[in-house]
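Accompanying notes for the structure given below.
Removed from the display is one protein chain of the complex; every other protein chain stays in position.
This part shows chain A:
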Amino acid sequence: MATTTTEETPVPQEPSTRGGGAAIALEGVAKAYRSGHGTIDAVRQVDLTIEQGEFFSLLGPSGCGKTTTMRMIAGFEEPTSGVVRLAGEDVTGVAPNRRDVNMVFQSYALFPHMSVADNVAFGLKRKKVAAVEITRRVTEILELVELGDRAKYKPAQLSGGQQQRVALARALVNRPSALLLDEPLAALDLKLRQAMQIELKRIQREVGITFVYVTHDQGEALTMSDRIAVMNKGVIEQLGTPAQIYETPATRFVAGFIGTSNLVTGVVARGVGGYSRLDYSDGQQVLVRTDAISGEHVLVTVRPEKIHLGKHQPGTDLSRLRGTVREVVYMGSTTHYAVDTAQGTGMTVFQQNVSDASNLAERGDTVWLSWRPEHSYALPS
């Protein structure tokens, strides 16, 4: 469900097959700020290759280093160590105005004294593009972002969503090798944000420019990205497609940051053909795909929507835990259950409200939770 978008074309899983090579490469990039007595490591060590035409997201909580990473690509910050490459060329130490990337700022940073058309034409004028060409391209890009009739307006006369699209047009019109977007939708309300997510994806597909998208909103990243780098404390915790990130979180942080995750701890009893089994009392068990050895403590994740909730004890080929329903929250298309399992772990379970699944359990009921072994992953605990 996480990777479902409203577009017709499927999200490519291997962007490198598009050809064109790496648009952006970060090699061992680190950034430390001096502050007071010591230094703060904003970015510790980032190695990253972003392919041509890719929609790439840097996702993480505030202070994780994602914005600093983007600003190093743009040239507003210089890395303390490491190399930044644009289209293979080392641009470390090159000023922002000499880099072929453009940025869309969170606050839009439109020039308040210029009309929409002048804002959009700014970059082309600096590049000394011919006046006729500028007029043509500005008109064209304003049509693309559906602001053709607002060319003469000043930014202050536009709504937040319109200003956002001007900021996008102002960057896109230069046809940069990559577009850097710093939480561009953060200032918009929910409905507009969702509309703009689809809009951004459409524009990216139409112009075919590499997008590097910084966000703390995991839903946004999952919806739009070809690939996501989840960052925490200055390092990339996991890099992969939205499905990989969501379905197989590599670390406890990723499991907790992306969506809702249930974490079950246990001791490996024995391996069963590529799977390990964690045994609990009364026939309860968790099966997980791992090479852990017997006796090892492991942490197992499972997504709430992968769990089936039932009254009867499931088969031995499934992970199965027994528990008591603590809370039932009806959400419309789904019902959320909070279940306290017998060994004390609180579990969250999402059940689709399909036609035959009326009222599976009530508060206080004893239920069985079960899920297929391939839906849980062992994390380093």
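Keep this in mind: a residue touches a chain if its C-beta (ideal position, glycine included) is under 8 Å from a C-beta of that chain, and two chains touch if they have at least 3 such contacts; residues count from 1.
Heads up, the rule we're going with is that contacts and distances are computed from a predicted model.
Asker: If you look up the hidden chain in UniProt, what protein name do you find among "RsbT antagonist protein RsbS", "Nitrite reductase (NADH) small subunit", "ABC transporter permease" or "Sigma-70 family RNA polymerase sigma factor"?
Answerer: "ABC transporter permease"
Asker: Touching the left-out chain: which of A:22, A:83, A:109 or A:151?
Answerer: Checking each option in A:22, A:83, A:109 or A:151, the one touching the absent chain turns out to be A:109.
Asker: Among A:52, A:174 or A:348, which residue is in touch with the absent chain?
Answerer: Final answer for the missing-chain contact: A:174.
Asker: Looking at A:95, A:156 or A:354, which residue reaches the missing chain?
Answerer: Per the contact definition at the top, the residue touching the missing chain is A:95.
Asker: In the complete complex, the non-displayed chain touches which residues of chain A?
Answerer: 74, 76, 95-98, 101-103, 105, 107, 109-113, 122-123, 126-127, 170-171, 174
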